[in-house]
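Every protein chain except one is present and positioned as in the full complex.
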Amino acid sequence: MKKLLTVSLLGLAVAAASSAHARDYDNVRIGVDVPYEPMEYRTAEGELTGFDIDLGNALCERIGVTCEWVEQEWDGIIPGLMSRNYDAIMSSMTINDERRQQVLFSDPYITMPSAWFAPSSLDISEANEETLAGKTIGVQRGTLQDNYVTDNFSSVADISRYSTADDMVLDMEAQRLDIVFLDFPIGQSTLLDSEEAEYVVVGERISEPKEYFGEGFGIAFRQRDEALAEQFNEALAELQEDGTYDEIYARYFGEE
Amino acid sequence: MLDLQGYGPRLIEGAGVTVQLAVLSLILAIILGLLTASAKMSRNWLLRRTATVYTTVIRGVPDLVLMMLLFFGGQIGVNAISDLLYYNYEIDIYINFNAFTAGVITIGFIFGAYMGETFRGAFMAVDNGQIEAGKAYGMSNALVFRRIRFPQMMRHALPGLSNNWMVLLKTTALVSVIGLTDMVRVAAEASRATHEPFVFLIPVAVAYLLIASVSEWIFARLQKRYDIGFGGQ
């Protein structure tokens, strides 16, 4: 099996070698996992939008390159970068040490705490081993929230893992889940603003310990693309300086 | 009418992806199936053995697991190759190993194993006397294959082929799980966004039935053609 795979992969590689071209990046392909409202999502017409998308486009414009967005499921988003399906990842990716071993991160462009969200009927004021005992917790598979919940609560609660945040919200509304653990703004836009039912944030927003929650969201590059990462960092600093960043921020999160 | 709350065009695009994926995988599966059948009937021990291992392993593991192995693992495999080239020779290549490629390769590989069995049975069903007669006429091996073995074999293989195609068609739905935007994925996405699963999932189910019915009709016509001279059974 493995042998067959290797052989077929070699075949692919040979086929692809003929279309080899050098990397001077006048076009940057960016991998993104859609939907993750309000960071990245599609309108019914299929148009890609969101905070990451707008900021990414603004960054590319500042650098003077064109951006091309490539959709990729979260499960395979880092391998996809490695195999050059795209040149960067801008998809609400938290910077942490585990990922740093595989990819090169830009400076954090936004910090985002996680939080517990539950229907107000659940009626608990804090999420801990006692209050979550016997509950069903929803998380997105392979996220830092998944790691945190798995390591801390898998002995007392059931954990349901989802491919997309949308799946999870739907099951929350269907009352299949008691509580979910999400990036705060995602929960805010999909649950707190929901008209279907009344949801509340349980306890404080969580961004500690750092080993799980990292240092904010960053754009990921291949380790060797240091020059490209540097260009993005400079552009980010400029956008934060001249107010463009605040304008995009206000578009999705309101004034703070 | 086909607007479906704005998702209509994307659903039709998704249906296009489904059909393309199914047809390309079918072509790959037929090629692999013919190779496997030849290998299984060959005098070479190693070829026979390899073909047997291939058909046994492929038919023993779920399609979805093979698909994920190839899709997620394939990216890392490709990555290793291109890194090797980059660090040793400074060749930077771009290999597009996307969900569509992974889907075609996996489905083609899986059904190649099933097709192998179908073709082997069909080749064996061809009357040896006819082949000998062909040779007696002084036909070359290639000509015997083209004029006698292949058309006769097809007559026996068509029912199995049609059956494999129907199963293959339904298997394409699995690519939606690894992230390819086929019609199932569009429908699932739309159901979540609008909270109306029936509006999207039922038309997609009907589309599958339609494609199946059309292909059934095509296979019936083909069978008629290859049955010429046998009084159609």
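Residue numbering begins at 1 within each chain, and the chains themselves are lettered A and B in the order written.
Just so we're on the same page, a residue touches a chain if its C-beta (ideal position, glycine included) is under 8 Å from a C-beta of that chain, and two chains touch if they have at least 3 such contacts.
Here is the rule we use: contacts and distances are computed from a predicted model.
Engineer: Among "NADPH--hemoprotein reductase", "Putative monovalent cation/H+ antiporter subunit B", "EboA domain-containing protein" or "Arginine ABC transporter permease protein ArtM", go ahead and choose the protein name stored in UniProt for the chain not displayed.
Structural biologist: "Arginine ABC transporter permease protein ArtM"
Engineer: Going by the stated contact criterion, tell me the shown chains that border the hidden chain.
Structural biologist: A, B
Engineer: If the hidden chain were put back, which of B:Arg146, B:His195 or B:Lys224 would touch it?
Structural biologist: Candidates B:Arg146, B:His195 or B:Lys224; residue touching the omitted chain: B:His195.
Engineer: With respect to the chain omitted from the figure, which of B:Ile12, B:Met139 or B:Ala173 is a touching residue?
Structural biologist: B:Ala173
Engineer: Could you tell me which of A:Pro108, A:Gly142, A:Gly203 or A:Gly216 touches the chain that is not displayed?
Structural biologist: A:Gly142
Engineer: Can you list where subunit B touches the absent chain?
Structural biologist: Counting over the whole complex, subunit B touches the hidden chain at residues 57, 59-66, 68-69, 72-73, 76, 166, 170-174, 176-177, 184, 187-188, 191-192, 195-198, 201-202, 204-205, 208-209, 212.
Engineer: Taking the full complex into account, what residues of subunit A touch the chain not shown?
Structural biologist: Touch set of subunit A with respect to the missing chain: 1-2, 74-75, 78-79, 102, 141-142, 146-147, 150, 160-163, 170-171, 173-176.
One rule holds in what follows: only the chains that are shown with their structure count from here on.
Engineer: Centre to centre, by mean C-alpha position, how many angstrom separate subunit A and subunit B?
Structural biologist: 34
Engineer: Quick one: in the complex, what on subunit B touches subunit A?
Structural biologist: 5-7, 9-10, 54, 57, 69-79, 81-83, 85-86, 91-98, 101, 105, 109, 177-179, 181, 189, 192-193, 195
Engineer: For subunit A, which residues are in contact with subunit B within the complex?
Structural biologist: My answer: residues 1, 4-6, 8-10, 12-13, 16-17, 19-23, 35, 44-46, 71-73, 75-76, 79-80, 82-85, 163-164, 166-167, 169-170, 173, 196, 224.
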